[in-house]
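Just one protein chain is left out here, and the rest sit where they should.
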Amino acid sequence: MVPLSYYLVLSGILFACGVLGFLIKRNIITIFMSIELMLNGVNLSFVAFAAQWHALSGQVFVFFVMVVAAAEAAVGLAIIIAVYRTRETLNVDQVNLLKL
Amino acid sequence: MLSIETFIIVSVIKTVIAIFVLLTAVAYSVWLERKVIGHIQNRWGPTRVGPFGLLQPLADGIKFLFKEDLTPPHVYKPLYIAAPMLAVALALTSIAVIPIGNSITIGGIQTPLQITDVNIGLLIILGVTSLGVYGVALAGWSSNSKYSLLGSLRASAQMVSYEVSLGLSLIGVLIMSGTLSLRGIVDAQGGTFLGFIPRWNIFQGQIVAFFIYLMSAYAETNRVPFDLPEAETELVAGYHTEYSAMKFAMFFMAEYVNMITVACLATLLFLGGWHGPIFGPSVLQAILPVFWFVLKVFVFLFIYIWVRGTLPRFRYDQLMAFGWKFLLPLAIANLVITALIVALKS
Amino acid sequence: MLHLALFLIFGAVCVAGAVNLLAQRHPINSALSLVVVMGSLAGEYLLLGAEFVAAVQVIVYAGAIMVLFVFVIMLLNAGEEERTRGSRIAVLFGIPGLLVGSVLIAWVLIAHSGTQPVPLGALPGPPREIAMLLFHDFLLPFEVTSVLVLIAIMGAVVLAARPEAVEHTKKEG
Partner (left out) sequence: MTPNLNLWLIPVLPLIGAALNGLFGKRLTRQAVATVALAFSGAAFGVALFVATRFSTLQLPHIETVAQWIRAGNFRADFAFYLDQLSLVMLLVVTGVGFLIHIYSVGYMWEEGGFYRFFSYLNLFMFFMLTLVLANNYLVMFIGWEGVGLASYLLIGFFFLRDSAASAGKKAFIVNRVGDFGFLIALFLLIKHFGSLDFMQVFQQVSSLSPETAGAGLLTAIGLLLMVGAAGKSAQLPLYVWLPDAMEGPTPVSALIHAATMVTAGVYMVARSHVIFERAPIALTVVAIIGTLTALFAATIGIAQTDIKKVLAYSTISQLGYMFMACGVAAFSAAIFHLMTHAFFKGLLFLAAGSVIHAIGGEQDMRKMGGLKEKIPWTFWTMTAGTVAIAGIPPLAGFFSKDEILWRAYQASWAYWLIGLFTAFQTSFYMFRLWFMTFTGSYRGTTEEQPHAEHAGHGTHLGREQIVSRAGAYAPHGHGGIHESPRVMLVPLVILAVMSIVGGWIGIPGSMGGGNHFDKFLAPVFHTSTPSLNTQHATPGEVAPPEKQTEGPEPQTSRATELLFTGISVFAALLGFVLAAILYYLRPELPDEIAQALGGFYQAVLNKYYVDELYSILFVKPLVDGSRRILWHGVDQSVIDATLDDSADGARHISDTLRHMQSGNIRSYAGWVAAGAAAVIAYMVWMGAR
């Protein structure tokens, strides 16, 4: 028997790792993976809560998250490719044309 | 219900048997292939080692084992080593959920002829096969050579694309049988129409799905006519150019295991699994289902080899166009039609 | 007991993978460690009984999305990431903020950790029920997401295709 909070802590850790990756990583692709990591953490909490409240809809939401993640991955990676094509780099610190 | 210990013991035994049988089957499917291709190409194939070259696989195995395992420079070692293991491991994993017959009782312990029966067996197989891409991709990328890289890129692209139509072709069957458990699917195909036509999915209107599955399976396993990843004439040997000895053997095994897996899958999903005429004494009755199953798998494998002996190789763009522009729409259409029919029936 | 052990094993693998994702400097290692994370998450899902979710997690995430990542990494032949000091803010604000946030959440969880334990396989998510939910109760969101995916596909094609390639296809019609 595992308390629900364990699962939540686990998902929290994953999410925090994702945020941290976003903060410290330079490689766009890795940053993108960090996002996926966060999504996974959220998914875990979804499923855990679903089990807690005996509501399948929690699991269904996981599917929606997955679909969104898939779409996001497709577009995001396409963007990354485009960026790489124009900027010849994957380092976000050098992709900062948005500045003032 | 079994106790945990017996359960574990039984599982271990079954696993060992399964792997042994599987590897043997792999070895002899290689032998079979060489023989058949030989005869198709008006040669003899292996004849020297043993009668009809029956011991040839053994010889090959020994050769692989004792060859020098050389690692080329500039490879990314961890992945270079991990890739073949990954490939073969995943390939072997997928056999775990494949049932080859009804449950049998030995020494009072009743157990299914299957390592484990999970009610989402099909999904597990799909997942594992989808993971199989990594082996190929990483191998090609890590061995740091352009041929390998190109080969692996092709391989992964091809596998990812054809996986879609493969999965879609299966869904028709799932709709028919209404379960994800392989055993359940097979059970759904028992019996006959009009007394003589077996109730196999292939005869229940899934014929189109069957052929879609067939072609997608060829592409999944990188077999002729879709063997672009290892197109000898273009890229030396594709993703395993840089591999030799046991590592290469692992890829080799992985490929044939995958072949057998998809053959089993086809048998289970379309050809009615172990269903077939049962007759004779009880021992025979116990054996026959397994026999039918093996027979069907054999037929499927034979078709594999036959095709390889017959068809030329696709061009890459043709491959992609075929996959996305023909197979996928066809699979979707089949799925829709099946769904409609089932919905109208119920 | 076994349950807790499995949970801890999978969880440990999970966290290890996540940390490795951050530690590794080569994107492909990060990608693979992410795959590991996802695999072990699938294990967690199994423990929670969500077998279907687990399977889909493997197929979609590990089998499709991450393959896409690996594919892109191989395509762009991304090398080790170089250490540039791009952003002080990320270090000055982000990391403290992150720490504060996670500490707070942890505190809340611990404070309210009186949640009743979840048994093994608490909520089996059989495909049939999930299908009922997905195609009946959540039909509209489902359709919307399908449209979303369609748009994403087209967007990806438009973004990734080289202009000349686009012209070429246009000529072909």
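Note that the chains are named A, B and C in the order they appear, and that numbering of residues resets to 1 at the start of each chain.
Convention: contacts are C-beta pairs under 8 Å (C-beta built on N, C-alpha and C of every residue); 3 or more make two chains touch, one makes a residue touch a chain.
Note that the structure is predicted; figures quoted are calculated from it, not measured.
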> Among the chains present, which touch the one that was left out?
Replying inline: A, C
>> For the chain left out of this view, which of A:31, A:47, A:70 or A:90 touches it?
In response: A:31
>> From the list C:75, C:90 or C:148, pick the residue that touches the absent chain.
In response: C:90
>> Please identify which residue in C:22, C:98 or C:160 touches the non-displayed chain.
In response: C:98
>> Under the stated touch rule, tell me which residues of chain C contact the chain that is not displayed.
In response: 86-87, 89-98, 100-101, 104-105, 107-108
>> Suppose we count only contacts with the excluded chain; which residues of chain A make the list?
In response: 19, 22-24, 26, 31, 92-93, 95-100
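Here is the rule we use: only the chains that are shown with their structure count from here on.
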> Looking at which chains touch, is this a line, ring, star, complete or other?
Replying inline: line
> Counting contact pairs per chain pair, which pair wins?
Replying inline: A-C
>> Averaging over Cα atoms per chain, report the distance between chain B and chain C in Å.
In response: 29
>> Centroid of chain A to centroid of chain C, CA atoms only: how many Å?
In response: 5
> In chain B, what residues contact two or more other chains?
Replying inline: none
>> Counting only residues that touch at least two other chains, what does the list for chain A look like?
In response: none
>> Going by the contact rule set out above, which residues of chain B touch chain C in the complex?
In response: 79, 118-120, 123-124, 126-128, 130-131, 133-134, 137-138, 140-141, 149, 152-153, 156-157, 160, 163, 180
> Which chain C residues qualify as touching chain B in the complex?
Replying inline: 28, 32, 35, 51-52, 55-56, 58-59, 62-64, 67-68, 70-71, 73-75, 126-127
>> Touching residues of chain C toward chain A in the complex: what are they?
In response: 3-4, 7, 11, 14-15, 18-19, 21-22, 27, 30-31, 34, 37-38, 41, 44-45, 47-50, 52-53, 56-57, 60-61, 64-65, 68-69, 72-73, 75-76, 78, 81-87, 90-91, 94-95, 98, 101-102, 105-106, 109-110, 112-113, 115-120, 122-123, 125, 129-130, 133-134, 137-138, 141-142, 145-146, 148-149, 151-153, 155-160, 162
